[in-house]
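What follows is a single structure, written as structure tokens, with notes after it.
Only a part of the assembly is drawn; its chains keep their places, and the rest are absent.
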Amino acid sequence: MTADFDQVRRFWQNPSVERALIKYDIASSRAHVRMLGETGIINRNVSQKVIEALAQILKELEDGVEFLSANDSDIHLGLERRLEEVVGDDAKIVKIAKSRNDQIATDIRLWLRDVSLEIYSKILDVRQVLVTLAERDLEVIMPGYTHGQPAMPILLAHWWLANDARFRRDLSRLKDLYVRMNALPLGACAIAGTNQPIDRSLVASYLAFDDVIENSLDAISDRDYLIEFSSFASIVGTHISQMSAEILLWATQEFGFVRLPRALVFRSQNMPQKRNPELLEILRSRPAILNGRLFEFLTQLKGLSISYSQDLQECLPGLIDVVENLKFILELTKELLPTLKFDLKRMRELANTDLTNAANAVDYLVERDIPLDKAASIVESLVSYCKERNKQLTDLSPNEWEQFSPVFGHEIYDYVAIDESVESRSSFGGTAQAQVTQALARAKAILDADHDFVRDLTGSKVKL
Amino acid sequence: MTADFDQVRRFWQNPSVERALIKYDIASSRAHVRMLGETGIINRNVSQKVIEALAQILKELEDGVEFLSANDSDIHLGLERRLEEVVGDDAKIVKIAKSRNDQIATDIRLWLRDVSLEIYSKILDVRQVLVTLAERDLEVIMPGYTHGQPAMPILLAHWWLANDARFRRDLSRLKDLYVRMNALPLGACAIAGTNQPIDRSLVASYLAFDDVIENSLDAISDRDYLIEFSSFASIVGTHISQMSAEILLWATQEFGFVRLPRALVFRSQNMPQKRNPELLEILRSRPAILNGRLFEFLTQLKGLSISYSQDLQECLPGLIDVVENLKFILELTKELLPTLKFDLKRMRELANTDLTNAANAVDYLVERDIPLDKAASIVESLVSYCKERNKQLTDLSPNEWEQFSPVFGHEIYDYVAIDESVESRSSFGGTAQAQVTQALARAKAILDADHDFVRDLTGSKVKL
Amino acid sequence: MTADFDQVRRFWQNPSVERALIKYDIASSRAHVRMLGETGIINRNVSQKVIEALAQILKELEDGVEFLSANDSDIHLGLERRLEEVVGDDAKIVKIAKSRNDQIATDIRLWLRDVSLEIYSKILDVRQVLVTLAERDLEVIMPGYTHGQPAMPILLAHWWLANDARFRRDLSRLKDLYVRMNALPLGACAIAGTNQPIDRSLVASYLAFDDVIENSLDAISDRDYLIEFSSFASIVGTHISQMSAEILLWATQEFGFVRLPRALVFRSQNMPQKRNPELLEILRSRPAILNGRLFEFLTQLKGLSISYSQDLQECLPGLIDVVENLKFILELTKELLPTLKFDLKRMRELANTDLTNAANAVDYLVERDIPLDKAASIVESLVSYCKERNKQLTDLSPNEWEQFSPVFGHEIYDYVAIDESVESRSSFGGTAQAQVTQALARAKAILDADHDFVRDLTGSKVKL
């Protein structure tokens, strides 16, 4: 079974997992050794020597010298072997008061913490784009839909800001889970702690962890953050998929609101007139991977004891897949949105139909004390009347209005005018331009604050 | 198609959904009407009259008088009809500056907020049990396992506290999502806001929401909290399922650590000697529902526009199912854990074997400057030697120890003694009794603080 | 814990599960007792007496007399108790050579088999509707889309038949899994078989099972059909959800292909002009439940031994939910499709644009030996030329055609004419009317054959 057994090892030593974790393995080893020296558990000269050797190995790695070989059964043993090549027997001290169980748990958290910083930035990038587009489109009127049917005219800027609000919540979710993730498992050792007088807070401070995961059983087995991160990623993915699906709808010839630039559209071979929006389709479908991985992790965790087993490493290729695809869809979103060409005339035209104006005629009546039910029924007759004559409400003469209700006076023309309609929705969070302008200002301020937050967070991290 | 169409309505008017939401629909209507009066949008006398009528309807409902009839097409229209029966035409004002789209969004949040308070309490109940058991079992020694193999002796109290740490994180997750959930959508109206000079903050304060969801498109369509709550529930479920699976393992005859009391065990019909731990099996399997519902919600949300559609109500039966099952498994856990009978003698016996003591012999050597690899190999030979002779390490004579390494002296007997072994793991978060005692004190303090938090939160809620 | 414990029992004795299974429990008991008599394991008079008592209990049940009481710990014991009331001590024979483990496995299969027969019929109903609509719409031309962009004109009948093809495959999947499901577990007893000389084939024949599940461990633990049935249901659900999503697109004002009849549309309160297609939205979202349940079952099964445990019953409420929702969406689909009003003029109009005709102009050139790339580029210029002048290809004069390529002659007018375009796609399975007419004939023949199949299958079932 030699051949097959090797294959197992190959699956195990998933190269992308190793690549992701190796430098964090060096970093956590270094912090651990530094603490061992500081607390006098080992001679400080020895610890210093080993720390320098680890720094050298890290540097070589960053210079492209990969030291892991096919014979190393995992990254921890590979690092120990390499360390021994550099400093000889002193290398052995890295094993003191430490096991693979707590170290792998530490490495994953260090890696996912750095990944989270990247994700923070990418979400901010998308929000920057959304805010910029909202500013650009403050005067663009389009139909607003419910149940897929035209309901009331809204500003395109309002729609961009609705999307911004979603990604704002996404960032807040990441902030929350980050706190639970940014805690140190190292020092739990294999399962029960150690008889060495280690100082776990010291290691936490070296590695810029905000907290220590106290209970040793919990420290080696906690993978809650897997589900939390993956669930967070699924929500971001859902937002992106939904936004893409909506833009794809707008990109149909029938809607005709938006076109992709030629450079981003892939030509049909046999149908030269076609512009296939594949990139948006990718953004609609790709996030499904995130959902699938979430299910995978939930299945993997079922039935495991509060302890360590190999099952807890089986998630890593999936987690890397989540991260890569999440980064990818955020980047693509950022690049794609500004390239969309909107047909403002078409959007305004479709907004300006009885289908969106009728609601305003109802408002007109209700404000003049006609009960809602009655008002709705009057306006329904009006709309039918128009349809039969192929007219719009705005085309009706004062006489015609009056036929349906004596309450209709000249002001009705202000109500059914599209700009006035938009302007009238001036409640807090409504689509009136004044409201949207204020909302935009708030969105920018929050974005600035979030930029500051991420900058501070990044600054507070130890450079590995 | 009358018959079938009725069936559609039946599915739609899911009775459990209606039952869950109706009193929140009254509450949100009342807060809305109060604001309409306060801002002068409607006459204050009228608003007062309607508020009183709503209070009456709520009281009747609490007294068991259900007013919804099969003819009401939804709870909003049913309430309007009933209101009209009570106050006549004034009932119509409840429709001003409000739509079904923002009201249902408000009702769900009000309901889920109350549900969350219940869940908070139930998590605290489970933690109270865990802490109490940890206190009881501070001196109970058992084998600790990794990879399902005995590794080192630990305290049972340490295991209880590891579980407590998990539920502590669960509570912290619920706190985080609660903040995002506890915001008011009402006032977004159908999609774009309203032309009435409503005051959304006022409504928020009446309903004890901490925030207003600003953007009207976002307010009617945001269901992120569905995924968040469901993902939170899945993590709680995973913890309970894992804990049950581990106890089921301990409840096998082969482990023999734990027995269920006769009252909770269902007798086998043909095999009188059997004690079937069905309740634990239910706790192992039931949480799967929570995972499935999470998948359901993620599927439902795919492809929806930032707007309102019926799809957003299709989740409600599933959400109620999540809540009911989550409450059930938390309750069952609370009831079941204290009834378990542990066989302390058996646990100690199994902890006291070479399989858990060998690690201490390795420690002994390493502390005396034998390199880890060498130490491990010496101890491995020792273990084999014992196995062949059916002895344990503790049975060996000083001579025999010395045969394997001259470094072994009399202190080795302290190392391989089980109590000493546990005591030696005295690093922060380790299993030494002193550590676990401190951890227990911290766990109690955090539990007290969380009790206070939930009490305050409950107190700050408006009584509906 | 009395109260809470009762709650456990309530969850356990899920009334909908009991209602679903009880009559199958009677049926399997009866078949078992009959075999016991037939093989001489018990006295034939006794067996006859018990069989008659079971028949009486079944009849009472069908007459609405529910015999299960809150004190019966499960349906098997409840039935035994009731049986004892009817025949006294002879009732005890039902326990001989039978356990709850193999009986519940038998009951579920009997139930799911009957359910499958209902599902068969409901799929046939939907297909009947699709075929009828295809026949009606053999001459209706509409645009065909790829990537959401108009590609080529097709017949609406072709689209109906594409949907029929999907449900045809669904039926074939159900047929396949039915075979594996329709096998008898009874006789496996608790786990290892029995020392009684039972005849399992006899029981299988009494209950119209095609096969006996041989291995006793396998018989009590096999729940593969759960996943198979649930996966089958998810595919059906996906088909229905996709079809609904496509019709919802067509029901937008912008597409304007289809309207729902007034009776099936729910009026917007504030926007009288709106027609909200909630029923289609339900069909789009409801199938998500099926996916979620599939995930639930996969999670539940993880980690279980090849044996019996309570976990294997935890799936039952979910399975009933799958069945009810599957039946519901099939029924609603059947009812809804024939009520849709198509705007044939609008569909033809949108099909008859350069966007769908250009491909035919390319064909024209390619058939006249212009390489595809070149042809596509010529036609692209033509389309731009038209767009600038707000013309369609059909409006161009022979002169204008020639400007772009001398190859264009008079026959080009046949190519860009929409009816000719449809007619030209006359390859097997293409959209040409002759092809679709043949496809329709085949679809009908297959539907007839499937009707016969289901009729035979239903006939071959034992009446319980």
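Points worth noting:
Note that the chains take the letters A, B and C in the order they are written out, and that residue 1 is the start of every chain.
One rule holds in what follows: a contact is a pair of C-beta atoms (placed from the backbone, for glycine too) under 8 Å apart; a residue touches a chain by one contact, two chains touch by 3 or more.
No experiment lies behind these values; they were computed from the predicted model shown.
The complex is built from one repeated protein sequence; 3 chains are visible, and the structure file as a whole lists 4 copies.
Quick note on the criterion: only the chains that are shown with their structure count from here on.
Viewed as a contact network, the protein chains are fully connected, with every chain touching every other. Put simply, the C-alpha centre of subunit A and that of subunit C have 35 angstrom between them.
Work out the mean CA point of subunit A and of subunit B, and you get 25 Å between them.
Residues of subunit A in contact with two or more other chains: 146-148, 151-152, 249, 295, 298, 302-303, 359, 372. Across the interface of their complex, subunit B is touched by residues 1, 4-5, 7-8, 11-12, 73, 95, 99-100, 189-190, 245, 263-264, 266, 268-271, 276, 278-279, 281-282, 284-289, 291-297, 299-300, 303, 309-311, 314, 318, 328, 331-332, 335, 339 of subunit C. Here subunit B touches subunit A in the complex through residues 89, 92, 95-97, 101, 144-148, 151-154, 158-159, 161-163, 165-166, 169, 172-173, 176, 180, 187-198, 200-201, 212-222, 224, 227-228, 231, 234-235, 238, 241-243, 245-246, 249, 284, 288, 291, 294-295, 298, 301-310, 359, 363, 366, 371-373, 422, 424-432, 435, 439, 442, going by the rule given at the top.
Those residues of subunit C that touch subunit A in the shared complex are 146-152, 248-249, 251-256, 268-278, 281, 295, 298-299, 302-303, 350, 353-355, 358-359, 362, 372, 376-377, 379-380, 383.
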